[in-house]
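Below is a slice of the complex: some chains, not all, each in place.
Chains here go by letter, A, B and C, matching the order in which they are written, and residues are numbered from 1 within each.
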Amino acid sequence: MNDNTADSADGLFRLLFLGDVVGEPGRKAVGLLLPVLKDELKLDFIVVNGENSAGGRGITPKIAISLMRAGAAVVTSGDHIWDQREIVPYLADEPRMLRPMNYPEGTPGSGFVVLESKKCKVAVVNLQGRTFMNQQLDNPFPAIAALVEKLREETPVIFVDFHAEATSEKVAMGWHLDGKVSAVVGTHTHVPTADERVLPKGTAFQSDAGMCGPMNSVIGSQVEPVLERFHTMMPTRFGVGSGPVRVNGALITIDPATGKALSIERVARTWHE
Amino acid sequence: MNDNTADSADGLFRLLFLGDVVGEPGRKAVGLLLPVLKDELKLDFIVVNGENSAGGRGITPKIAISLMRAGAAVVTSGDHIWDQREIVPYLADEPRMLRPMNYPEGTPGSGFVVLESKKCKVAVVNLQGRTFMNQQLDNPFPAIAALVEKLREETPVIFVDFHAEATSEKVAMGWHLDGKVSAVVGTHTHVPTADERVLPKGTAFQSDAGMCGPMNSVIGSQVEPVLERFHTMMPTRFGVGSGPVRVNGALITIDPATGKALSIERVARTWHE
Amino acid sequence: MNDNTADSADGLFRLLFLGDVVGEPGRKAVGLLLPVLKDELKLDFIVVNGENSAGGRGITPKIAISLMRAGAAVVTSGDHIWDQREIVPYLADEPRMLRPMNYPEGTPGSGFVVLESKKCKVAVVNLQGRTFMNQQLDNPFPAIAALVEKLREETPVIFVDFHAEATSEKVAMGWHLDGKVSAVVGTHTHVPTADERVLPKGTAFQSDAGMCGPMNSVIGSQVEPVLERFHTMMPTRFGVGSGPVRVNGALITIDPATGKALSIERVARTWHE
């Protein structure tokens, strides 16, 4: 017996989402903290964005597997998904490893998955914004509307990782999906926002979950090379930062019968080696 | 007698910064709440970003004066500063109305001001980022470094409103100025971030203060026209939203002798008409 | 009797395309020169891009009508199509006034038209590029491929005005459509290119036709305000230039039976008031 039984008492579905895992420091911290958080927060389901988990640039199959072993039911991604070539065949093999859904037809991989969990069926969607990013992707607004309509035939419990840069696009997406999905949580900026709330029709929203990566860094990268880059115009490669790691995410409680969110709260833990 | 005497006891300088004021709803809420906050938070100095206070687009002299009457010692701005033509001559007349400092030489107005306050001399700087914005401005990194060196001859108490889009540029600016200014607080995205902290060398930092504007909006604008815009490619004008207003800002305590920050905390109030 | 009979001798279809007409100077020159060119070049069909004909910004119904009266069978446009509001209802009424075809579904107006001419049916298509422009339009490559397939059921004589900025996108479009349409001629940069040729499978191509506008200008605008704009970062409005007008275009000869182009040559005339 375990304390998930206690949790089952209220019958709510508790989903934890962790933002962009950055490099080895991020992987280590997530690997160690996820099992602890699962217990402490009585989690039913975990989603992790892994787009920067391979040295800050993309993700490999091996890393995706390790995130799933640590507890992630689904690994989402974003614009960095193509950085490591080995991920392309893996996307075809592992339906729980997602790429943003609004790439053109014929792109390898899938942007959503529907899974069974103890309490309900859960759909997880990965979506990418266009403003200040690759603007040539399919428009995420009609794309997600059409997909959600189909997914709701299977389950009302739908989690959307909206990987986007501009706050206007992110906030607009929250309103666009209010009442249609359980939660819209943003990723990509690597900085958590303090605007988490449940929108009027029952969708939990936060502009950005923040990253899981080294605190004393520039959104995960070593400070000095980034500062140098902002001073010169010559190409530079940034290493992943070091030191204490901040794990950022959001905990959402959802009524599994209706898919409506009851609460969303920021989750943040600092991990020192 | 008033409770500012109590405050004077610890000798710390208490500065409140409010993020982008949006339209009439934002102006009203700030006008009513600022005097209350001044008392409640025992404020020594108030800075307000007013770049969207005129119907979401820029600021007029009249509005700047009203913000100052409500308690703002300095009004900062950003990329929207040129939206209302009447502001151009006003920038020359009123040194406490700032535009971003890193415009090319010859641009009307000033990007910084040094004022006397009861506890210390205070420098306020307005700076604009380049990533995902007007990239043709002067590089803010060397520009601010040179200015800060000069300002420190007058006072170590320096507040920087860094009006920028990209989290990488904002966080990098925090590290760039750590130990050289009292605080770097971002504006422009209209969403408050949950990353406020005092950096190792004593500079308070927050990626974005958030806005003072209607909550049920897309960063200040009415939801429906913005959603329409994200679906079509035809030009649209967005009105300012309505309903309850969220006033977002940051309270920073500073040692007036050294200019070092001791704390930074998010301030948020909701105002219903 | 008229000298078109002489022309009819070789049975080829002679199409003149004129690039972006800029302001009143451009309109005047085109209005006076088109009838002359029609005779001189024994033209069967005239297409004119009018996106800058209203003071440099968009086009009005009245101006579109005047261009048609001067001889244009079809008026094409580009990114400036929405600058004048009155054009929106006109787009619905006049099938020979085109907007770029690759706007999202539901956008007013049409991006192509099929007309009867003495020698053959002619399809004219207006298409917009994405690189360095509005990248959120539908991808022009698959969009035009699907449309051309349908148009070829009606006629093999297809003219495409590809309104685009980047040479890579324009040249790629030429290869993409080689053998499928009669001609792909670019617009938007306002500078004629010297790369006109018939591609191996029979499609005439030129990266840009150039504009019909004042020579002593910056792509149609007065020199001084543009230079000022390149020096400061403050908003400026540019007036249309004055003085001698350069009318730039391309003459394409097409086999009406197969739709294949036999030749393309630059046409340029200078007009002084």
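To be clear about the criterion, a contact is a pair of C-beta atoms (placed from the backbone, for glycine too) under 8 Å apart; a residue touches a chain by one contact, two chains touch by 3 or more.
Just so you know, these numbers come straight off a predicted model, no measurement behind them.
Here 3 copies are displayed; the structure file describes the full homo-oligomeric complex as 4 copies.
To be clear about the criterion, only the chains that are shown with their structure count from here on.
At the interface between subunit A and subunit C, over half of the residue numbers involved are used by both copies, so each side presents largely the same positions. A turn of 180° superposes the CA atoms of subunit B on those of subunit C, with the angle given to the nearest 5. Between subunit A and subunit B, the centres computed from C-alpha atoms are 30 Å apart. Chain centres here are Cα averages; for subunit B and subunit C they lie 47 Å apart. Computed from the mean C-alpha positions, the centre of subunit A lies at a distance of 46 Å from the centre of subunit C.
For subunit B, residues that reach two or more other chains under the stated contact definition are 231. In the complex of the two chains, the subunit B residues touching subunit A come out as 132, 139, 141-142, 165-172, 175-176, 189-195, 200, 207, 210, 216, 218-219, 221, 223, 226-227, 230-231, 266, 268. Against subunit A, the residues of subunit C that register as touching in their complex are 104, 130, 135-136, 139, 142. Note for the complex: subunit B touches subunit C at residues 82, 103-104, 106-108, 134, 136-137, 231-235.
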